[in-house]
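A short write-up of the structure that comes next.
Let's look at subunit A:
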Amino acid sequence: MSDELVSKTLMPGSSSPVVAGRSELAKSTEVTREFLAFELGSENYALPLASVREILKPPPVTGVPRAPRDVLGIISVRGRITTVIDLRRRLNLEERPLSKASRILLVDREDEIIGVLVDRVHQVYRLEPEEVEYSNVMGSDASDHFMGIGRPRSASRSARGAHALDDHSILILLDPIPLLRR
Partner candidate 1 sequence: MTGDEGSGMREEFLAEAQEIVEALSRDLLIVDQAQKEGRVDPQQVNEIFRSVHTLKGIAGMFGHSAIGALAHGLEDLLDDLRLERIALTPEVLDVLFEGVEHFQRLLQVDDGAEAGIDFDAFAKRIGQVLGAQGGGRSGDPLAMLDLDDSVLSVLTEYEEHRLRSNVESGVGIYRVRLRLPLLSIDSSLEDLKARVKPVGEIITYLPSMEGGDAEHIELVVLVASTESLRALGEAIAFEDASIEPVARRGATPVPPRAPTMTHPENLAAPPRVPVETRHEMATPVPPAGQNVSFDQLSVRSVAKTVRVDIEKLDHLMNVVGELAIIRSAVVRLSEGLRNTAGLRELAIDLHRINRGFERNLLELQNGILDVRMVPLGQIFEKLARIVRQVAREHGKEVRLVVAGKETEVDKLIVEELSDPLMHIIRNAIDHGIESPKVRELAEKPPVGTLALNAYQKGKHVVIEVEDDGAGMNPQTLRETAVRRGLLTPEAAAELTREEAYNLIFAPGFSTKSSITEISGRGVGMDVVKTNIARLGGVIDVQSEVGTGTKFTITLPVTLAMINALLVRVADREFAVPITAVQEAIVFEKRAIRRVEGREVLTLRGATLPICRLDELFGLGRPQEPDRQFIVVSEVGARRMGFVVDELHGQQDIVIKSLGPSLQKVRGFAGATDLGDQRVALVIDVPALVEELASGNELGRITAGGYS
Partner candidate 2 sequence: MRAFVRAVLEEWGDAEVVEAASGFEALRVLPREAFDVAIVDVNMPDINGLELVSFMRKSAAHAKTPVLMISTEAAHTDRERGLALGANGYLSKPFTAEALREKVGEILPGRREG
């Protein structure tokens, strides 16, 4: 079901240069309006839809000794060995065991597809420019991977599914390249 969610909306700009750095993003806002929202702890995050290749129910993950701490391990995605990172660990959030709602997003990091473990996937938001506040206007202490804040206004746009956000929620928009940098 979640796979459908992506494939239906992925088409526009799926090969667009969203995966560029933040400076590039200002120029390419046209194609970065679509975001996949997901939940991590009590916060709602979102990645540019074009960078998300697939959403998986977590298969058994094989731990890799000696790997960096935020690497959960490896899985096989149709025969391809894929590294999975625990986004909670990467963002220094409190760890939590997998739940039924946990999902792995396969995110394109230019040279590699990385699995990203999240608590729950919400939906795709199409954000108008006035609904996005880019982090370069938020001050300089934001981390590299914080692209900005999204404030979806209309409830009608988030009507899909039971886990839609309420009207007053904000989305923390993440930039996949710095986020998943080695």
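FYI, a contact is a pair of C-beta atoms (placed from the backbone, for glycine too) under 8 Å apart; a residue touches a chain by one contact, two chains touch by 3 or more; residues count from 1.
These made the cut because all candidates are chains of the complex that A comes from, given by their letters.
Note that the structure is predicted; figures quoted are calculated from it, not measured.
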Complex member in contact with subunit A (any copy), out of 1 or 2: 1
Complex interface listing, subunit A residues touching candidate 1: 59-60, 62-68, 71, 74-76, 79-83, 85, 111-114, 180, 182
